[in-house]
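With one protein chain removed, the remaining protein chains of the complex are shown where they sit.
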Amino acid sequence: MSQSPHHKSFTARLRAHKIFGGIKPAVYKADALRSRVMPAPLPGNLVLPLLQHQGQPAMAVVEVGQAVLKYQVLAMGNGPLSVPVHAPTSGVITAIADSAVPGFGAQVQRCIHLQADGLDTAAELQPCLDYRALSHLQLLALIDAAGICGLGGAGFPTAEKLRVSIEQGVELLIINAAECEPYISADESLIRERADRVVSGAEILQSVCLAKRCVIAIEKDKADAIEALSTALQDSSIELLVLNSKFPTGGERQIIQAVTGFEVPRGLLPVDAGILVQNAGTAYAVHNAIVEGKPCISRITTLTGSPLQTPKNFEALIGTPVSFLFEMCGIDKSQHTGTIMGGSLMGIELDSDEVPLIKTTNCLLAKSTGEFPDPAPEQACIRCGYCADVCPARLLPQQLYAFSRSEDLDQLEEHGLADCIECGACAYVCPSHIPLVQYYRASKQAIAERDRQFQTSKQWQSRFQFHQYRLKKETTKALDKKLPGAEKTTANEPAQPFSRDQARDEIAAAVRRVAARHSNRTAPSSAKDKAKDKDRH
Amino acid sequence: MGRIVTSSPMQHGSLDTNRIMLLVVAACLPGVLIGTWFFGYGILINISLAVIAALVLEACLVKIRGREPRLYLADNSALVTAVLFGIAIPPGSQWSLLLMGIAFAIVIGKHAFGGLGQNAFNPAMCGYLFLLLTFPLEMTSWHIPNDAIVAGSSFSPIAWQGFLQALLLTFPFLTSDPSGIQATVDGLAMATPLIEFKMAGPNALRAAQENGLSLFARSSQTGWELVNFGYLLGGLFLLFKRIINWHIPVSILATIVVLSILFYAPGSTSIYGTTYLHLFGSATMIGAFFIATDPVSAATTNKGRLVYGIIIGASIYAIRVWGSYLDSIAIAVLFGNFCAPLLDHFCRPRLYGENRPLPTTENLPRAAAENNEPGS
Partner (left out) sequence: MYPLIDTIYVQVISGSLVLLLAAHLGLKIWQALLRQRLLQRSLLERINRLLPQTQCGQCGYEGCLPYAREICRGDAINKCPPGGPETIVRLAALMHRPVEPLNPAHGQVKPFAVAVIREAECIGCTKCIQACPVDAIIGGPKLMHTVIEQECTGCDLCVEPCPVDCIDMISRAWGNPVIWLLPSSGVGVRQQLDTAV
């Protein structure tokens, strides 16, 4: 514990470490892994949300009715936390409108609707045969332009993450191929079949962020993928690290602990500790973007669940409707009871299947009552502490639960609710079937709301105090001035109390003025409006 | 207000409260069966009576509190309370005593606090302590069928005769001659070798060690040893099944071991028993593995559990050798329950990344680095 930090160098000890807590749920990846990755057929209509990542929505640069080519930019990045959107196929823009997107509850966002013409005419690409010929900043610009965000599920803009890493300097790049969710096999199938391209992407990422060392971390149970990787890594400086299979090893802070044995200090980001974590799928997308010049228009997604006759990993175009993909897998609609985007442990329950696949969709899981029965009724917490044993953040979920129920937000903060990564391990093991994650999400939301309210009220209070201070100052000033002079009152004398009598005359005058202005105002005002409209365009 | 969205995870592990409680009951079986073999059917009658009473009471109380009884009975927590209570009560106790105790356990010990999960104290031990304080004589008298306590007797206390005797002891109104029944059983067999020892002083201990505490000789003294092994077995089963964590039983037992080693003085006139006697001569094992590990009233953090175990272990030992009560599991566990909330408050684990320094990134040459720091 009291070891001097100077003796610590995570670069020196890369081996499989233990993470805190964790569970070993039953794994259901085999079904989808039976077949190879297949390109999904072209759907008739694609819906491309402008916000598929964390941050600001992109800015549409096409118009309704415009014909676009495959790979063409449809929306530009709008600020650093924004990534562009490209056309996954050629066709016509039919609408730019709000429509349903995947998310918690029924979420609606601005989307570009693209009607495919079926020709798939591609714009000209500019592949870069030797990425070493480019500087790391040029590569960064290319990645930025390719519209890549974290494809593991979180969706943080990759270019921004890399930019911060370059600024702060990173020592270690971890390519996260852990994929610990029990149903998701997108990365595993990707690596199994295209390990060379993942490795090439990892090399590009390493040369962009200038990390001294790069490790691909993968879980032990993915034997095929490990074999493919070790072949692909034969003459590469990138290392391969095989981790123990445990959920949630794939979490960013967890994989750092599993690879280096270090914990990212509380309140800091991995990059502060000199570590950058990128998903294997992201590395693949980076390879495509640089070496082949292709922007991020498709991704590998696992389609699985017992209602599907042929579960598989599709390489599907971004914007493909979920229902279309399910039909391609032969869905048995009578069994289908709902859809989860992401895995069974951290995924999002979709409101409908008429939402598009987006860049962060790593899995689409069709539920059936057999596999996902209705949750058992919530029983009393018996404080068994199993949840604390499996919590990767080492929280005390049983205490957080009690405080959540009593809405004791101060205690929740004190017990570190903000450190909860919502992995769901606690709720998975809870013998009383308590939906713990839901309690924490509700409480986090309540804390955010309380903080926001507190900030606002503090702002109002300080403005009120300044207002009073100003009044007082102006009154004394005015008094000083006025003492020798006449009792002249000015219209904007702030200390003057409001009085109806005195105001009446002014009102009468003002109303007359307004009436006069109204009568001869129409023409100039419409001209003004036109000018405004011009400004907007 | 927004709509309620069901949150992840959608998958759930296989263990649930009902099963945990049933497994705890199952783990009691070896101890109970061995106890029956040595002391007759009294324990089984105790347990069945307590279980029936507890379930009926639980159903009524849940109903009174305006909840759905079927859902609440299904958690089997009342079952566990009743089984532990039935084991703790001396066999041959009268039905009225049993009912009073279990009623106190369920009504005051559990539901007065708000039901399962809210009770600050172990309900079974609340009931036991209530009886111990109100009926001290009855609670320390083990009416055991004669056959059970005659060393080397060829008669089995589990024969039909023994069952009848035990039944009549519990329900004395069934016979016209209650005093006759009393005569056929050992009137005042002392509860445990430990108690016997405490009452009679070192000589009895020496005698117990020389004669009694040898395995497989059926008497009230040797029986205890095997009963304790039975509960130890059940406890190890619970540990193996990961129903309980090792922290509480290990720290209780370790504390008792350390204290008894420190204070044991063979040949002197002191009254402190051997380690072996403390571990196997009384209710230590069931206390450490079954009673103190009741999750609701115990400390919930691992560090807290260790301290909780130390508190209980030390209390057990202190009450046994210096206190005026005969056995001390119930008192010690309730004392531990008192401390549990404080322990939970102060023994929180360090969060991920809490008080961690940033790794310094001195760049050792890669190959050299790995050779220089093997496994550091």
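As written, the chain order gives the labels A and B, with residue 1 at the start of each chain.
Rule of thumb we're sticking to: a residue touches a chain if its C-beta (ideal position, glycine included) is under 8 Å from a C-beta of that chain, and two chains touch if they have at least 3 such contacts.
All values reported here derive from a predicted model rather than from experimental measurement.
Chemist: So which of A:Ser135, A:Ser237, A:Gln445 or A:Thr476 would be touching the chain we can't see?
Modeler: With A:Ser135, A:Ser237, A:Gln445 or A:Thr476 as choices, the missing chain is touched by A:Gln445.
Chemist: Identify the residue among B:Phe113, B:Phe135, B:Phe171 or B:Tyr264 that touches the chain left out of the display.
Modeler: Once the missing chain is taken into account, the touching residue is B:Tyr264.
Chemist: Where the complex has a chain not shown, which of A:Lys333, A:Lys458 or A:Lys473 is the residue touching it?
Modeler: Once the missing chain is taken into account, the touching residue is A:Lys458.
Chemist: When the complex is taken as a whole, what residues of chain A touch the one chain not shown?
Modeler: Touching the chain left out of view, chain A contributes residues 104-105, 378, 404-408, 434-435, 438-439, 441-445, 448-449, 452-454, 456-461, 463-468, 470, 491-492, 494, 496, 498, 503, 506-507, 510-511, 513-514, 525.
Chemist: Determine and list the chain B residues touching the chain excluded from the picture.
Modeler: These residues of chain B touch the chain that is not shown: 1-2, 4-5, 7, 261-268, 270, 272, 345-346.
Convention: only the chains that are shown with their structure count from here on.
Chemist: Centroid from C-alpha atoms only, then distance chain A to chain B, rounded to Å. What do you get?
Modeler: Roughly 50 Å separates the two chain centres.
Chemist: Which chain A residues qualify as touching chain B in the complex?
Modeler: So the residues of chain A in touch with chain B come to 5-6, 8-13, 20, 23, 25, 104-106, 171, 182, 212-213, 253, 257, 260, 262-268, 272-274, 340, 342, 344-349, 367, 372, 375-377, 379-386, 388-389, 392-396, 398-399, 415-416, 419, 422, 424-425, 427-429, 431-433, 435, 437-438, 441.
Chemist: Spell out the part of chain B that touches chain A in their complex, as residue ranges.
Modeler: Per the touch definition, chain B meets chain A at residues 2-3, 5-13, 15-17, 19-20, 71, 75, 77, 115-118, 245, 295-296, 298, 300-302, 344, 348-364, 366, 369-370, 372-373, 375-376.
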